[in-house]
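To start, the structure itself, in C-alpha cells.
Omission of a single protein chain aside, the complex is shown with its protein chains in their original locations.
This part shows chain A:
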Amino acid sequence: MEKPVDHATESSETIPHKSNDLENTNHPDESEHQSQNNNPTETATTPESESSQLSLPQVMEAVDDFIQSLSSSTDPLQEIPPAVEPFPETVDSLVSKMESSGLGRDESEDSAFIDAVNRISISVIRLRELNLDSTPVSSWLNRASSVQHRAVSLLDEEFRHLLDRSNKKKNGDEHNNHDESDNNNPPQEEKTFPDIPPESIPTLKKIAGAMISAGYETECCMSYETSRRHAFKEELSEIGFEGINVDDVQRIPWESLQGEIASWISIVRRCSSVLFPGELSLCRTVFPEQDHASLRKGLFTGLVSAVTIRFLDFSGAVVLTKRSSEKLFKFLDMYETLRELIPAVEESDSDLIQEIKLSQTRLGEAAVTIFGELENSIKTDIGRTPVPSGAVHPLTRYTMNYLKYACEYKDTLNQVFQHYEKAETDETEPEPERHQREDDEEYKTSAFARQMIRVMELLDANLEVKSGLYRDPSLRSIFLMNNGRYILQKIKGSIEIRDLMGQAWTRKRSTELRQYHKSYQRETWGKVLQCMNQEGLQVNGKISKTALKERFKIFNNMFDEIHKTQSTWIVNDEQMQSELRVSIAALVIPAYRSFFGRYKQHIDSGRHTDKYVKYQPEDIESVIDDLFDGNPASMGRKRT
C-alpha cells in the first residue's frame, strides 16, 4: 500500500522541478530555467533536513552518485544518503502526474520522467543484488521498489496505449476527417502499416528502453506482442482475410474456391510487400539496441509465424481437394506467392521458412500430378472416329493451348519438376524413361522442358494413330498437315515455348510438314500427272485418238473426283490452305496447259469435243480454289 503523496502544486511549467514540498515560499519569484541536462546553478543548501529544497536534477545527480557508490564501495551500505532518501516519493508524485497527463504529449516531460524511472530502477536493481541487512536500507528499498513497480506499470500502460493508437482510431472513422485530430497525418487512402503515428515512435522507444533496463523485459514484450497481434488481426480482417477451416474448404465448389484463392494471394502478397517489412521496421525502431537483437527476432518471429501459419493452413487445405486440370494454374499461383513470402520472413526463425517450403512442396506435387493428367488424357484419347475432313483435332487444340498457358509459368514449373525429379532420383530404382536429346540446350537444363517434350511426343504418337483411321492416304496427309501446322504455329507464336522446345525441334517439325505436303501431292496428283504423260500416246509415229480420248476421260474423272472429295476437306490454316492450292496449281496447270495445248486439236475435229475436253486450262484454277474449303463443291460449274 503506497502512502498517499502530496502532489506538488500544478504549475504551468513543463518540467517538474519542484520537490514534494507544498509550501514553496522560499522561492516565490525566482525564475528557474530547468532542462534535462543538469544545470545545478541553484545553490544547494546543505543536504540535511532541507533536502526538500533540492531540484529534481539535483536529486537525480545525487542518486547517480549513490548508484556509483554502491558499485565501488567495499563497506556494506548502512544508510541512505539524505539527498537520496526522498527520491521514491519524488518519483511517486511524478508518476501520479504522468498518470493524468499521459506520455507522448511533451517530449521533455517524458524524458524527465523516464530518466527518473531509470534511476530508480537502477538503484533498486543494484540494492537488491547487494542483499543488505540494514533496516533503513530495506525500508528505502521497499519504498523505492514499490514506486518503481508503479512507475513501470504506468510505462507499460502508456506503451500499450501508444501502440494501440492508430491514425484511424484517433479519427474514429476512417472515412471522415475530424477536426480535432491531433496527429499530423490526414486520413489517407493508402494506409501505411504499421499505422502508428510517427510522433509516438520516440516515446515508444524510450519506454521500451526504460522497461527493459528496469528488468521488465517480459512485460514489455508481452504488451508489444499483444498489441501487434491485435493490429495484425484487424488489418487482415480489413483486407478480407477470414479464417476458413480445413474441413470447410473441402466443401467449397471450385468456382467459389477460386475466389478465395485469389483473395488469399492478394493478402499474402500484401504481407510480403507491406505488412511484414513494416512490422520488422517497427520492431527495429522500437527496440534499436544491439543487445536486443534476439529479443527483436523473437518478437518478429512470433508475429509473422502466427500470421503465416494461418496462410499455410489454407494452402494445405486447398491442396487436399481433388485434382483436376483447371486447378493447375491456381496452384502454381499459390506456389509463386509463397515463394515471394520467404524473403519477407527471412529475419525470423528458420522453422517458419521450412514450413513455407513444405507447403510449396505439397502444391508442387499436386501440380506435377495435374500436369501428368495431361499425359493421361492424351493416352486415353483413343476414339475410333476420325475427325471429319481431316481438320485439326480437338485434342491437339486442347493440348497446345494448355501447354501454351503452362509455359507462362515455365520457371515455376521448372522448379516444381526439378524438385520432383530430385525426389525421384533419391529412389533406388533408376528412371528408365528419359529420352536423351543432345541437340537442345534448354532440354538439358530444364526439367519442365523435358516434361513438355514428353507431352508433345505423346501427342505426336496419338496423332499418328489417328491418322491411320483415314483410309484415304491423301486425307491422312492432310490430317497430319493440319495438326502439325497448328502445333507449329502455336509454338512459333509463343517465345516461351519456342525457347523451351529449341530451334532444332522446331526445324524438324517444319521438315515433317513439308514431307506430308509432298506425300499428299504424290498421293493425289501423281496419277493425274501421269495421265498427262506423253508416253503411250503415239502409235507408229501417229497420235492415237483413242488413247488420247481415254486420257482426257481419265483426267476428267480423276479431276472431278478430287474436286468432289477434296472440296469437303478442311485445311484450317489459311496460309497453308493457300500454299497448298498454289503448289497444286503450279503442278497441275502448266502440265494441263501443255497437254491441252498440244493435244486438244487432235480431238477438235470430231463432234462431242466437249465430251472429252471438259476443262479449259483456266477452269483448273477455279476448281483448285474449291479445294479444302470444307464445303461440298457445286459440280454444276460451267465453263466460262
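Simple rule for what comes next: a contact is a pair of C-beta atoms (placed from the backbone, for glycine too) under 8 Å apart; a residue touches a chain by one contact, two chains touch by 3 or more; residues count from 1.
Note that in this section contacts and distances are computed from a predicted model.
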| item | value |
| --- | --- |
| Chain not displayed: protein name in its UniProt record ("Synaptic plasticity regulator PANTS", "R3H domain-containing protein", "T-complex protein 1 subunit epsilon" or "CobW domain-containing protein") | "R3H domain-containing protein" |
| Residue touching the undisplayed chain, where the options are A:Pro277, A:Gly372, A:Pro473 or A:Gly630 | A:Gly372 |
| Full-complex contact with the absent chain, from A:Ser96, A:Thr361 or A:Ser544 | A:Thr361 |
| Option touching the unshown chain, where A:Arg105, A:Arg128 or A:Lys379 are the choices | A:Arg128 |
| Option touching the unshown chain, where A:Ala262, A:Ala293 or A:Leu320 are the choices | A:Leu320 |
| Given A:Met222, A:Ala262 or A:Ala293, the one touching the chain that is not displayed | A:Met222 |
| Hidden partner interface residues of chain A, rising order | 99, 124, 127-132, 135, 138-139, 141-150, 153-154, 156-157, 161, 164-165, 215-216, 218-219, 221-223, 226, 229-230, 233, 242-248, 250, 306, 309-310, 313, 316-317, 319-320, 322-323, 350-351, 354-355, 358, 361-362, 365-366, 369-370, 372-373, 376, 420, 423-424, 426-429 |
